[in-house]
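First up is the structure itself, then whatever we jot down about it.
Note that one protein chain is taken out, while the other chains of the complex remain in position.
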Amino acid sequence: MADTGISDRVRTLIADQIESVVQLEILLLLRESSEREFAAREVADVLRIGPSWAEPHLVGLCARGMLVCTNEAEKRYRYQPNSAELAAAIDELAQCYAERRVSVTALIFSRPPNPLRDFSDAFRLRKERPNA
Amino acid sequence: MTHGIAMLLGMLAMAAMLAGAFFLRFWRRTRDRLFLLFAIAFLLMGVNWLLMPVVGRDEIESPLLYLLRLIAFIIILIGIADKNRARPKV
Partner (left out) sequence: MRETVYALCAVTSFACAVLLWRGYRRSKSRFLLWCSICFVALTANNVTLFVDLVLLKNVNLLLLRTVLALVGMFALLYGTIWDVDRK
């Protein structure tokens, strides 16, 4: 990757946490309207994806500490990173994505194999689906 | 308990504690709580296997040992559950 405009913090965040472009779009959508709660159906409508795609990603982002599930019964989610550090990294990622969409996308697709991430992901019972 | 088995149990204890140490390192690197919990589970299993030649009994005969094993596996279950819950509202 010749693009040197992307900071290490963003690269690390992508390598460790961002599995797919769909997942990133969902995260950024909720971040944009961070006072609002979303249900899977609403996310699917805005992004024009199948609702069965949205739900696992929302759960996954929640498990990664980026969203909270505000209503267990109705399954509504809101953007709320569990640390200031994470919030700052996501902010930087959002800006990067806005300015350098192609490079960020390429980074997501070219994530190096990471056995520890794979170990961790193996124990996620509900799989997030990768890009089509 | 024969010397041979006692030695094998010692190797087991050492291996488990080494695995635990590695998992602690993984936890530091990734900040992922799952690795911490696995580390603790392996360390407990290591203590379990260490104590067997020391007290001269195995899990069939000793309640303490069976308790250690139970706690180790419960910790693993906690780790898996923790990984999968959608975080409730803070």
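Chains: A and B, in written order; residue numbering restarts at 1 for each.
Just so it is clear, a residue touches a chain if its C-beta (ideal position, glycine included) is under 8 Å from a C-beta of that chain, and two chains touch if they have at least 3 such contacts.
Computed from a prediction, not measured in an experiment: that's the story for all the values here.
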Chains in view touching the one left out: A, B
On chain A, residues whose C-beta touches the chain left out of the figure: 113-116, 118-119, 121-123, 125
Residues from chain B at the interface with the omitted partner, ascending: 1, 5, 8-9, 11-12, 15-16, 18-19, 22, 26, 29, 49, 58-60, 66, 69-70, 73, 76-77, 80
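The rule is simple: only the chains that are shown with their structure count from here on.
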Averaged-CA centre spacing for the pair chain B and chain A, given as whole angstrom: 33
Chain B residues within the chain A interface of the complex: 26, 29-30, 32, 34-35, 79-80, 83-90
Of chain A, residues touching chain B in the complex: 16, 58-59, 62-63, 65, 67-72, 75, 77, 80, 82, 116-117, 119-120, 123-126
